[in-house]
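A single protein chain has been omitted; all remaining protein chains appear in their positions.
Up next, chain A:
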């Protein structure tokens, strides 16, 4: 009884504090933890369960009106997400991508590297229907990373190990490209830059820019990395500007030790800048490490997956030498649970930025929470 009372007071304290920290804050509780938040339109996102035992739900949620209304938000009563479409998956969903311009979703998850295709709302109903499966040329026990094209081409890039990366045409279900290599490193992140080029980041942190017009073995990776045992890396690609600028992409790589390397692909031999982030790691699951660039805020990136917080950094002031950097903002909400339960153990599983609201993010955590928050840049305010 005492513990509950204390809990409420602490929650109230955070509530008051949050008035100064956020312009807007929404806290939701999903029935199942999600490891994915994928935009399926300007006003909708998909989330999906990741439990290994029993059925998982895939949900397409319509954003609360307040979050997409550009005019007077005051008269928008709606603060809630609406489940507009839902479906069931037998396997947990670790990766979920939307094919732009269609109502198709591609997902992957244990126990193997195959992909599952889904149709959102066929026949005007609210059900997300399973379509068919796609298999890699080599079937492995690790789930595949997936990348889809911005231009809405019906092809997906996928793979769980570097050697089984391929591009599959969804209509013919046939592989139209595959990498010719023996490299068995795990794939950590994939990004399709254009219809011909893609970026690949392995779990070891090696970064490759591959041109599909030039088949052949994989070149040596672009950059060298700090060595370390048990390190795992992932990458985040800054907004693709245009097709012709594919090579001028900026990439951030994040290690499980909290190192961030920012590389400009035009000169990938040495990092543009790098930093050591002071992130305490409460998680042993490297798959949920996430680094993303803000689409509407220059040079800002967000990092999560280490603990119950999302950290935001401004890389503008970062330098090429390895230095410790402080965050611009920390979202602590997930670490402060809404109800009974061990609040200290919640870890953020994923986060995404709103496509055009500069400081709005969506984030999810292992306690089933889903937050939408619009943080205030204290430096700008003062």
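Please note the rule applied: contacts are C-beta pairs under 8 Å (C-beta built on N, C-alpha and C of every residue); 3 or more make two chains touch, one makes a residue touch a chain; residues count from 1.
One rule holds for everything that comes next: contacts and distances are computed from a predicted model.
Considering only "Cleavage and polyadenylation-specific factor 3-like protein", "Small ribosomal subunit protein mS29", "AP-3 complex subunit delta isoform X2" or "Presenilin", the record for the omitted chain gives "Cleavage and polyadenylation-specific factor 3-like protein", by its UniProt protein name. The chain omitted from view is touched by exactly one of A:18, A:102 or A:186, namely A:18.
Within the complete assembly, A:83 is the residue of A:83, A:133, A:176 or A:319 that touches the hidden chain.
Although one chain is hidden here, its contacts on chain A can still be listed: residues 11-13, 15-16, 18-19, 24-31, 55, 57, 61, 64, 72, 74-77, 79-88, 124-128, 338, 370.
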